[in-house]
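Below is one structure, written out as structure tokens; the observations come after it.
Omission of a single protein chain aside, the complex is shown with its protein chains in their original locations.
The chains carry the letters A and B, assigned in the order they are written, with residues numbered from 1 in each.
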Amino acid sequence: MNDNILEIENLHVRFSTFDGLFSAVNNVSLNLGYNESIGIIGESGCGKSTLAFTVMRYLATNAQVEGAIRFKGINLLENSEKEMESVRGNRIAMVFQNPYSSLNPSLTIGFQLDEVGMHHQKLSKSQARKATIEALEMMNLGDPKGIVRRYPHQVSGGIQQRICIAMALLCKPDLMILDEPTTALDVTTEAVILDSIAELRDTLKMSMIYISHDIGVINKVSENIVVMYSGEIVESGPKKQIFENPVHPYTRALINCMPRGGVVKEKTKLNTIAGYVKRRGVDEGGCPFADRCDKKNDTCISKYGTKKIGEHHYAACDRAYAEDIPDKLKVRITPIARKKDPDFDSERDLLKVEDLHKIYGNKRKVYAVNGIEFSVKPHSILGIVGESGCGKSTTGHMISGLFPPSKGRIIFGDTDISIGWNKRDKETLKNIQLIFQNPGRSLNPSHTVEKIIGRTMQKLANINNAKERREKIIDILRKVDLGKEYLEKKPRQLSGGEQQRVAIARSLSISPSLIVCDEPTSALDVSVQASVLNLLNDLQVDTHVAYLFISHDLNVINYLSDYIMVMYAGKIAEYGKRDEVMENSHHPYTEALLSAVPEVDPTKQKDIIELEGMLPDPAKKIKGCPFAGRCHKQVGEICVKEYPPMVQLTEDHYYFCHIKP
Amino acid sequence: MKRLMEMFLRRLGSLLATLVVMSFVIFLLVEIMPGDVAQMILGQSATEEAVAALREARGLNDPLLERYGRWISGVVVGDLGDSIYMQGVSINSILWRKVGHSIILAMTAFIIFVPLSIFFGVLAGVKEKKPTDSIISFFGLATMALPEFVSGVILITVFAVQLKWFPIVSVIPIGESIWQNLNIVVLPALSITLVMFGYISRMQRSSMISVMNSDYIRAATLKGMPRRYVIFRHALKNAMLPTITIIGMNMGWLFGGLVVVETLFGFPGMGSLLMTAIKTRDVPLIEACVLLITVIYSVSTMITDIMYSYLNPRIRYQGGQK
Partner (left out) sequence: MKYFFYQLKKSPLAMVGIAIIVFWLIAAFAGPSMISFTHTEMDSMNQMAAPGEYGHVLGTDSLGRDILSRIVYGSRSILTVALLTSIFSTVVGILLGFSAGYFGGRLDTAFLRGMDILMAIPPLVLSMVILGILGDSSIASLTIIVSIAFVPATARVSRGVLLTEKSQEYVSAARIRGENHLYIMFVEILPNTMGPIIVEATARFAYSIMMVASLGFLGVGLQPPTPDWGMMVIENKPIIAQAPWAVLFPALAIASLVIAISIFSDFVSKVLIHER
């Protein structure tokens, strides 16, 4: 008996497309032992999902596969379709990124689970149902008997994903492949699911491949990490080794470009990787990372191949700390002095929000924002963090004027701007800018970069001379590290990072005093995210503009913000100076959120606070504390009945809870 | 069930509202027709006094709204008035027999094209980009593009003129009923089928393709379910949902097609009756026919809508958790 359950040998996967043949997986070899769990990490387009689907033998018709995938000694690539059917879902099970679309909308949940047992294990209907209920119980789903009768759309995203995992568990598979199963979920939901996955591994003794773009997530469920870049494995080994001693320049760069616990803008500049992941043609040889690598030398193309670094530690390159080329990371890690502006601590608020409400809909009301008060100081960055549905984006959109508030006031400088864009004056429109989450959608695909930026300048800064405008556009493009050649390009010709730079340039082109950034980096890969965050930081230091930075990612918020505001169900949970909130949090929700954030450093794992249940129904007005239903520290009836009072800790730090400090 | 009932009532309400407005529009359209009804009834040789007297007697000088009120109150109690061209004959006595014929024709076509186009649409969708798909798709495109009278002419030339299997003209001999002459239904029904087949099979194909590319079909396949099972248990129902709406929407084309086909074959149905009414400027008859077509069409759209909601759990069990 072999001691590996899965052996992938010299695997190549190529796709033939309109632009020619390109390589999605290139010469990948990988071994997975019994009861071993490996995490595959890489940015989008690096072939990790393709690898998983190749193992499942589920590829589009334009794919060409070469090599061998041996599962318990049998080469899956030589199996017939019929033989594969008895492997899929039975011996190898898979869980996908988007639970909602992975469940059939017109069949009940019970039916979709039962059929697995009935088909693979030839169980009768009632036996299969029994197995289904057991699997659901294993995933800690309360009331499994009620769940089986429901349709997928009747349960929340987190529960849907737990159902999908339960479905994968039904036949007690030998190998489970999870493809970004928590990426579409909120961080507290993710934490709970990751916890149950780790538990399952212990009880069921199965092998696991966990695919993610987030090292922190992989740290929680796997002991070994495989790093993929552009279809190739560039490094693999135990997670501690990979984190502490990465030898491939890409691995090192990747780890350093993630904003992680404790990394803040004043002390550290995030590492960035130039360029972006490109599709590889089949005839390109050498290191796929060479064109973006700082440590590149003439051996990158010729002498390239996997080397053994240590026990179980392999890498395709060991130049991560090569000294023949100066180390960008080491140079940059020195703290940068932030320019201190004379009126940074000005008492006058730039923006003041009072009792802000937003209710959507007429008949079916959705209470999105339910009375919040805060202010933004000039030249500072206020980060708003919270999970989906907490009202953070709605708040940002009201401030930028996309729609008027239902109740309450927004005061900017001296003017009341609690009105929509169509009633605001030019000056206000100019002074408050908005950067959207999805740069591809916020730039008009039919217009050129010049038109996109120029129109804003023409409209809001009254620069009507085309020549003068062009000069200024070139100037502002340079500030966001884009050249003159971008003027004539259309958004479709740009990468995601470049698009977001253009969007930033558009906002900055008219020198606003406040920019609302609505999740500006969450659609981007980590390496690109880092460069956008650096850019936003540099520009802020440079121009003294204030940001209202909205994100679901606490690490990003922590890195960039001066002040942090935590929101939950349309209310403020906690507000304060960054370090006060991060190091001395008082609201139970803040604590839970902090504990749920995946830690990049495998040695710094912490206990998570598991939140059960979900956000309160936004269609109902809540009387008590919105967090009461899920709170691990609930003190009693009062939490449900009465809205908690504000507890002021310092002048700038307060929270809303019945528990006193 | 309660939700469905609610929806049914709401739809029924809006249907009635549409019909009220519609009946007025139809009335208005036909009433502004050039030419004098009284003159038409009496013929060109009638004296001016006689025409004037008849106008007065039929209330043609009354205001428009009053005349509409009279007409619609008759319609509500089932009195569609008298035909002008066939003098003194009540519309009820001619219309319903012909409507019966048309319904037989439409139902025959319906029974042929619905299963046929769904079957071939699904087949083409499953075999996407394979030769089977190309053949079905091209055939569908071609039949969809042919107006009914063109495919009808081709059918006539082949099956009536050359093979002599069916009559060229669909006539029911006096004294016989349509049930004794069912062979006259075949060719007209086939020409309607061809157009509908093209349209619906193409729609079915594209919805099948999008379902087959969906995440949940991938998930079902990767659960190890056999392809056949995946297609029948997982894909089919979801792929057929949009087709229901499409069929409902195409009932309009079907009625337009009926007029054309009935005219081509001389089929004694509502369509050819409407055509005759238009040619003879038979005002009450035109109004009755158009109103009836509108009612049938609106009711069939409503039925498909309700069926769609009933079969779609996402609408049936809306609400609850997100």
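We adopt the following convention: a contact is a pair of C-beta atoms (placed from the backbone, for glycine too) under 8 Å apart; a residue touches a chain by one contact, two chains touch by 3 or more.
Keep in mind the model is a prediction, meaning the values are calculated, not measured.
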Would you mind spotting which of A:Ser37, A:Gln97, A:Ser400 or A:Thr590 touches the chain that isn't drawn? A:Ser400
Per the definition of touch given earlier, which of B:Trp96, B:Phe119, B:Phe138 or B:Trp165 contacts the omitted chain? B:Phe138
Per the touch definition above, residue among B:Met86, B:Leu116 or B:Ile278 touching the missing chain: B:Ile278
Which parts of chain A face the unshown chain closely enough to count as touching? 397, 400-402, 421-422, 424, 426, 429, 432-434, 436-438, 441-446, 455-456, 459-460, 506
Need a quick check: the contact residues on chain B for the chain that isn't drawn. 14, 18-19, 21-22, 25-26, 29-30, 32-34, 138, 141-142, 144-150, 153-154, 156-157, 161, 168, 252-257, 259-260, 263-264, 274-275, 278-279, 281, 286, 290, 293-294, 297-298
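The criterion applied here is as follows: only the chains that are shown with their structure count from here on.
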With touch defined as at the start, can you tell me which chain B residues reach chain A in the complex? 129, 214-216, 218-227, 229, 233-234, 237-238, 241, 311-314, 317, 320-322
Where on chain A is chain B touching in the complex? 56, 58, 61, 81, 84-90, 93-94, 96, 98, 101-107, 112, 115-116, 119-120, 150-151, 153-156, 164, 167, 614
